[in-house]
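One structure is given below, represented as structure tokens, and several questions about it will come after.
Of the protein chains in this complex, all but one are displayed in their positions.
Residue numbering begins at 1 within each chain, and the chains themselves are lettered A and B in the order written.
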Amino acid sequence: MSAAKADEPSTRVVDRAQYALAAFLAVVGAYVLYDAATLSAGFSDQVLSPAAFPYVVGGALVVLAVLLAVVTARGDVPEAEAGEDVDLTEGADWLTVAKLVGVFVVNIVLIDLLSWAITGALLFAGCTWVLGSRTHVRDLAIGAVMSVGTWYGFYVGLGIPIPAGILDGVL
Amino acid sequence: MTVVVAYSEDDQGRAALAHGVAEARLRDTDLVVVNATRGDSYVDRRFAAGSAADHLREELVRLGVDAVVRQPIDPDVAGAVLAVVAEVGADELVIGIRHRSPVGKMIAGSVAQRLLLDSPVPVLAVKPDGPAHSAV
Partner (left out) sequence: MDMLLDGFATALTPINLLYACIGVLLGTSVGVLPGIGPAMTVALLLPVTYNVSPEGALIMFAGIYYGGMYGGSTTSILLNTPGESSSVITAIEGNKMAKAGRAAQALATAAIGSFVAGTIGTVLLVALAPSVADWVVNLGAPSYFAIMLLALVAVTAVLGDSKLRGFISLALGLSIGLVGTSTGQPRLTFGNSLLADGIDIVVVAVAIFAIGEALWVAAHLRRRPLEITPVGRPWMGRADWSRSWRPWLRGTAYGFPFGALPAGGAEMPTFLSYITERRLSKHPEEFGHGAIEGVAGPEAANNASAAGTMVPLLALGLPTTATAAVILASMQSYGLQPGPGLFDNEPELVWGLLASLFVANTLLLVLNLPLAPVWAKLLRTPRPYLYAGILFFASLGAYSVNFQWFDLLVLLAFGLLGLAMRRFALPVLPLIIGVILGPQLEYQLGQALQLSEGDWTTLLSEPVAVVAYVVIALIVLVPLVARLRGGGTDPLEKELDDLEKEVRP
């Protein structure tokens, strides 16, 4: 096996990460099929069973997952999306993405306790920091103005009170 | 032995360049022009991009000085200039300065101030419309 491989010209590039995508699609498809199987027959007047559509979509996902795995093995490489502000010539900076996700999770965890008016400011300042800004005080000030401003904007402009959390009575 | 000019694509930068060229001739040394950018915005008007960089090089050739242009991209612009100063063993740094309002000083940190305070070599600080403009 290994000897045969060594003979092959190694010009073929395989994007291994794409197998992970195929696996993800297969898992989603399988779950959709499983979920469809747990549905009961539906009301007597429902000619189209509630399970019919999920069976089609789930089946399609599994088939597409297999096809994707096949073309990946054959050397299909995705042409990542370019954009006005995207430089694809250098490798991806996944650390920055991970940090941004971290800031986001902090917002999710704290928002019920501290309210949007506070976590929104932290979210903004945190993101500017991750993205390379080094003027912390100014960033935090801008974030605070934005989060408190949007709180009042929603309250006064749209008539929607955003939950105030621990600032209840202060805002 | 060399003179470093902190260049930006504006009046201060051009004044610094003019004086830097004069200094290099006076000392009979070569010139290193540093044009740094934080690289955090789509367009930086103080950064000589594309044809502006070509113009800058042509201008230096026309003036007949032995000069190289460096364009580091660094979130810390002052640090990038000082790194070049240390690397080439400069014996003088030329910068352009301008008046700033107290509010302006409060909001934005000053590159010029950091260069003045942190440079290990003597700093020549010039303002636009100085006498050396006509000398070049």
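Note that in this section contacts are C-beta pairs under 8 Å (C-beta built on N, C-alpha and C of every residue); 3 or more make two chains touch, one makes a residue touch a chain.
Predicted, not measured: the structure shown is a model, and the values here were computed from it.
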| item | value |
| --- | --- |
| Interface residues of chain B (partner: the chain not displayed) | 37-45, 47, 49-52, 73 |
| Missing-chain contacts mapped onto chain A | 17-18, 21, 25, 28-29, 31-32, 35-36, 39-40, 42-43, 45-48, 50, 53-54, 57-58, 60-61, 64, 67-68, 71, 78-88, 90, 92-94, 96-97, 100-101, 104-105, 107-109, 111-112, 116, 120, 123-125, 127-133, 139, 142-143, 146-147, 150, 154, 157-160, 162-163 |
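Note that only the chains that are shown with their structure count from here on.
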| item | value |
| --- | --- |
| Distance from chain B to chain A - Cα centre to Cα centre, in angstrom | 44 |
| Chain B residues touching chain A - in the complex, by the definition given at the top | 38, 40, 42, 75-76, 107-109 |
| Of all residues in chain A, those that touch chain B in their complex | 85, 131-135, 138 |
